[in-house]
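As you look at this complex, bear in mind that one protein chain is not there, while each of the others sits in place.
Let's look at chain A:
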Amino acid sequence: MSNLNARLAMRSLKRDLRAADVRALFVALMLAVAASTMIAFFLDRLDRGLERQASQMLGGDLVLEQRDPFSEDLRTQLEDAGFTLSDQVDLVSMISRGDRFQPASLKAVDDVYPHYGASQVDIGEGTEPIASGPAPGEAWADPRLAQLVDIGIGDRVQVGQTELTISGIIEREADQSGGFGSFNPRLMLNTADLDATGLVQEGSRVEFEILAAGPPQALDNVQALLDELRREGVEVSDVRVDQPQLGNALQRAESYLGLAGLAAVLLAGVAVAMSTRRYVERHLDTAALLRCFGASQRQLVIIFSLQLLGLALIASLIGAALGLAGQALLLWLLANFLPMTLPPPGIMPLGLGVLTALSVLVGFAGPTLLRIRRVSALKVLRRELDPLPPSAWLVVSVASLVFGGLLWLYSGSLPLALALLVGGAALLGVLWGVSALLLSGVLRGVQSLSGKGPWSQALRLGGRQLGRRRQAGLGQLMAFSVTFFAMAMIVLVRGDLLNTWQDQLPADTPNYFAINIQPSEREAFENTIDPHAEAQSALYPMVRGRVIAINDQDPREAVRPDARGDNSLRRELNLTWQAEVPEGNEIVAGEWFANNDESADTQQGWMSEVAATPKAAPVPISMEDGLAERLGLTLGDQMTFAVGSDEITTEITSLRNLNWDTFRPNFFIIFPPDVLESFGHSYITAFYLPEEEQSLVNQLVRDFPGVSLLNVEAILGQVRDVLAQVTRAIELVLVLVLLAGVSVLYAALTASRPVRAHESGLLRVFGAGQTMISRVQGAEFALLGLASGLLGAALAELATAVLYLYLLDLPPRLHLELWFLLPLGGALLIGIIGHSLSRSLRQQASAASLGLLGEA
């Protein structure tokens, strides 16, 4: 029996593919699958690409760091979990050549180094990528160290108690582990030479690192172990958690892409619902006939479900192929950014695509399709005996439920999905009411037109036709406004995202950081760069200080257990002082330091006490809110810093939110002025040096040998590239959303075709010419478009505000242009599409229009 059902279903489907509603259904499902698979494929690969990149920057998928050598037992556990291990030791020590001495940041690497990527090293034949560290007995120096101690390839340098041969000048390290923490120039050596240096001794300041590389499964295997290590004070960097700061922009792009994909799916769903309605109406006669010949209700459902399922599967396959092609195009667009050796696309996104198509079909077509089982066999004799359509609430509820499930699946957050669903349902109720009011208003407005011209007449007639089919009109109004809303939102969010990115990284974003500017050099340095550099940030004084107590306890005891290995507790922090809140910082809790002039007394109070007994009264400090959250600290908590040989007790009086993506100096801890000045300090600044001024760098290195210049052009360029390419990716997705929107329009207009055919037939019988009918239809569509545009604009404005606040983390704003563009664009778009889709109706003879209607 099931065979014959399938045969019957497929036989009709083959022929049915010519029907407009089936085509609309097919296109909508195909678009839903194409959008969802393309985005899923893309995000899947983007994530993997980012993770690979992050692993490279981190030095491994997992990095452990502590002051003592790691135990063999831990090594065995990690290797058993599936990791390959590489050892690294970081320390600061004096190196010398002849009478030149220079503190250097030593990085000893083993033969496994690096896990990912390669260093850029000049070993005598220009800079080339080398995927290893220096051999035993050799060392690589960075250009600054080479200049400071005047060494070149082949020279020997004294490191502790041994001598090493410089075999390369290292331009860029494969990883950044042990990198930015120290501003001393770098010397990289082999771990085999460490013992000979005699530098690793009891009490010396050495960081031992295990860089581990392995599959995600390996990371899963050791999570419990990592938690334990964190509690023991080991600094643990897990690539999934500690991705570097390409961060926010891409995260937003991912949120956006996910959102755009869902918008496409929602629109496709609306199109599916509308097409299915027409599909069912068209097949009621068939169903009745089948009943007549003895088909059971169950059989009817099976036959038509199989038919739609077949349709969905074909649409899924084509959609998935399109999605695959689309993601290949996205990858091509992103080729410069993603690592070259990405694993092939997984099967998961494909499954997700098919699941999406089936869910959309079940959710948006299911209740409408079930109408077919209630058809009476008697309909073969009495055509007017149609089963009642399913209640609008049932259709909407089932669709919402399924869409909520998809939201959950895609967002991975049940509360978010529920909130969107409940909000959406409430909105739909309100929308229904508002649509009804709006439609009445527009129709009343049109009826009051008193003009005698052909257009006024057409508008009046068109309005009246719309009024006659009030329920259908309302349905279309809602569908169109949701469509316009989704399209507008995707365009708006895209524009605002791009603007925000552009604002964030303008052309003159600093490309150089200068560190270690001594107070005596400050003026000379500023004078040197001032004529050449643009967009220079303020010079921030910087004092190194170590946290030695929190609330009078050992810091590791006072913070959250999982924060015991936090970098901020293990290393010296860069402390600064500022009178004003620095640019790009925002106080989110507490208050900034009172102005010196306005509250001289209180300032004087703690200042004088600081001067007398540094421990007596806590100094107010401002802390970055992220750090506070990590450590579990809040306003009123006290921190004691060791600065030089002094101890300063402070109290957190404000928390700051700051944007780490701005490429400007940022500080975790800011002191008020007049506390740290007496300690040894240097300055840090960031500035933009245009391409043509690059020769200044050599002058700076020569004139200010102690100043470290960090060129962040490469990183900046990478971020810009990513943004530019992700923008193109977003545009591609936007096209899909717009197509899904058009599929809704097509489906809706197809669904209303028979009724319109009948009306235009009547008009012709009563003597209206083609021009008049054409105008009336155009006017009706334009009115529908106008009202939908208005409603769409209101919805989009509301939704973008909510989205910006809660999901994309952008400030909301009013979009005035929307209120003009959507109603006008809606009137034009619906007017034109509707009008041209109805062309064949106008050309039909009136008798045909009134007779057998549009049974394609």
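As a convention for this text, a residue touches a chain if its C-beta (ideal position, glycine included) is under 8 Å from a C-beta of that chain, and two chains touch if they have at least 3 such contacts; residues count from 1.
Throughout what follows, contacts and distances are computed from a predicted model.
> Of the options "Putative ABC transport system ATP-binding protein", "Urease accessory protein UreF", "Glycosyltransferase 2-like domain-containing protein" or "NADH-quinone oxidoreductase subunit L", which is the UniProt protein name for the chain that has been left out of view?
UniProt lists the chain left out of the view as "Putative ABC transport system ATP-binding protein".
> Give the residue, chosen from A:R156, A:R382, A:R813 or A:R839, that touches the chain omitted from the document.
The one listed residue touching the chain not shown is A:R382.
> May I ask which residue of A:G126, A:G154 or A:G294 touches the chain that does not appear here?
A:G294
> Considering the whole complex rather than only what is displayed, give the residues of chain A touching the chain that is not shown.
1, 3-4, 7-8, 11-12, 15-16, 19, 285-286, 289-299, 376-378, 380-382, 855
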